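Structure below; questions to follow.
Removed from the display is one protein chain of the complex; every other protein chain stays in position.
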Amino acid sequence: MKGGAGGRRLVLAIVLVLTLFVVIAPVSVVLVEGLSRGVGAFFGALGEEDTLAAIRLSIVTALVVVPINTLFGIAAAWSIAKFTFPGRKLLLSVIELPFSVSPIVAGIAYLFVYGGQGLLGPFLEEHDIKIMFALPGIILASTFVTAPFVARELIPLMQLQGNDDEEAAATLGARGFQIFRRVTLPNIRWGLVYGIILCNARVLGEFGAVSIVSGTIRGETNTLPLQIELLYHDYNTAGAFAAASVLTLVALLTLAAKVALEAKVGRGQAGR
Amino acid sequence: MRRLSLLTAAAFVALGLASASAAEPDKILNASYDVSRELFVAVNKAFVEAHQKAGGQAIKIDQSHAGSSKQARAILEGLKADVVTFNQFTDVQTLADKGFVAADWQKKFPNDASPYYSLPVFLVRAGNPKGIKDWNDLVRDDVKIVLPNPKTSGNARYSYLAATAYAKEAFGNDDAKVEAFVKKLLSNVPVFDTGGRAATTTFVEREVGDVLLTFEAETSGIRKEFGADKFDVVVPSVSLLADFPVAVVEKVTEKRGSTKIATDYLNFLYTPEGQTILAENGNRVRDPAVAEKFADKFPKVRLVTVDEVFGGWAAVNKQQFGADGVLDRLLAGS
């Protein structure tokens, strides 16, 4: 297979053309449409009060969800990668479930727990706690959808590195958090950062689950992806594409961060 | 670690509480039907100015738009709307039945709490290539109709009822023929979007269908937005009066202390200024002076009411829209 230069050229040509059409064109169309009316119009569309509020809401959501899921991801990875216990595989499957469950299913499930007619609805109503159609609901739904991201990055990494270093540290008398901070963390650092970056990107972009729990109050409970849909239906195509460009730029930054991390890890490994 | 998770939990509860209540509300939420988006942007701006001019404090009106029935249920599910501006009596009545709005809500504001009205009309593509003139053109095999989902959209219910009303006149109340007519009409609908605006997008931007059934007000908005030369409005021989009822959601406002401002807001819709904005956005209004001023914008049309044709909303809901009602039956077959 390696031999045929013709085959190689053919494969490369097919791959590049398909990538151009399938991956690059959609991203370009967002940026082109977003900027087609000039930079001034672009920032004008973004400066609109409700869009700004949506950007703020998305950032606040990410600021809450990402730390929660980072903490959970570390705890899950530590227990699953470093120990064996009955039901470990099942737990792993449960944690991975949000990857393959449709976000719509997630949103509906949360509605049944926290909605007015849901499991906790009457209790929440009585105590005047708003979860559905408010920030907590958006946070919860986003947490579900992005639950596996950090854990999934860390578990293989921790398994690969084994327990020897940690056990040596424990034998030398180091305590739990010391071991984690001094021994484990330096080893998994870049995987952790990568998991966080992915988790963050997904939180900012979540649409299906949030669209069920949000209540779509303009300037209040519309996250940026929901705001894009709303602008789209408001005949405000330019505004929708401007808002979409922001998320596209975030996606491109995420990729850039990933490439930078990989370069770093690659160098680190080569140096060792 | 344990402390951290406690902190997170505390932050969570605090978030929930913080957004729950405030003593002196500086904003209220208007939950409205789907196609009133632009209308209430204009109304809210004018109200905020008028309110401050009259010495009131600064106030912000939040908007939420979706199918009217969907909104009613979102409120039952916990959406904290201070006022509702719906397009159908039943949706407000649902809230009244569950104690969210006053039982006598229709008495709280003039004209049975309906400051303006509209009617379902047809929007066709420029030049009316399919020659659609009246309801009976909609059952032709070569006509594709765009209509939202009557289960979620009050807008679509009016269109559905208007078609039924036409058929009842045409077939002299022969129920089987009426149902066959409406069933054929529904079978010509390729897409049921959940809200009126999504249906507009389908018709206008996705270029699906030959005719869009929607409120007259929405058609004037579309022509304003996309150019009057792109679409023609066809007013059928008979249509249904669509009242747009309003109410204060007292269960919410009493807790928030926003009953007065919410009432002021809805009363503003009845002022000449409010009525003018409504009319400018394609709605027919009650104020005789304002109505006179915009008379040439609104062609004369024979309007029947739900009470006349169907014996009131309660009966309509039971016969048409309830579980296993006529609508379910007709849709199941389509």
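A few remarks follow.
We call the chains A and B, going by the order they appear; numbering starts again at 1 in every chain.
Note that in this section contacts are C-beta pairs under 8 Å (C-beta built on N, C-alpha and C of every residue); 3 or more make two chains touch, one makes a residue touch a chain.
Just so we're on the same page, contacts and distances are computed from a predicted model.
A single chain of the complex does not appear, and UniProt lists its protein name as "Sulfate transport system permease protein CysT", one of "Transporter", "NADH-quinone oxidoreductase subunit L", "Nitrile hydratase subunit beta" or "Sulfate transport system permease protein CysT". When the omitted chain is restored, the residue from B:Ser36, B:Gln63, B:Gln88 or B:Thr152 that touches it is B:Thr152.
Checked against the full complex, the candidates B:Asp104, B:Asp142 or B:Glu207 give a single residue touching the omitted chain, namely B:Glu207. Across the interface with the omitted chain, subunit B contributes residues 1-2, 5, 66-67, 70, 73, 149, 151-152, 190-194, 202, 205-208. By the touch definition given at the top, subunit A reaches the unshown chain through residues 1-4, 7-8, 11-12, 14-16, 18-19, 21-27, 29-30, 33, 71-72, 74-76, 78-80, 82-85, 89, 91, 93-113, 117-119, 140, 143-144, 147, 162-163, 166-167, 170-171, 175-176, 179-180, 198, 201, 204-208, 211-212, 225-226, 228-229, 232, 240-241, 244, 247-248, 250-252, 254-256, 258-259.
In the analysis below, only the chains that are shown with their structure count from here on.
The distance from the centre of subunit A to the centre of subunit B, each centre being the mean of the chain's C-alpha atoms, comes to 37 Å. Within the complex formed with subunit B, the residues of subunit A that make contact are 64, 67-68, 71, 75, 111, 115-117, 121, 124-125, 128-136, 139, 177, 215-220, 232-235. Residues 1, 4-5, 8, 11-13, 15-17, 19-21, 29, 37-38, 62-66, 74, 76-80, 197-198, 201, 225-226, 255 of subunit B are the ones that touch subunit A when the two sit in their complex.
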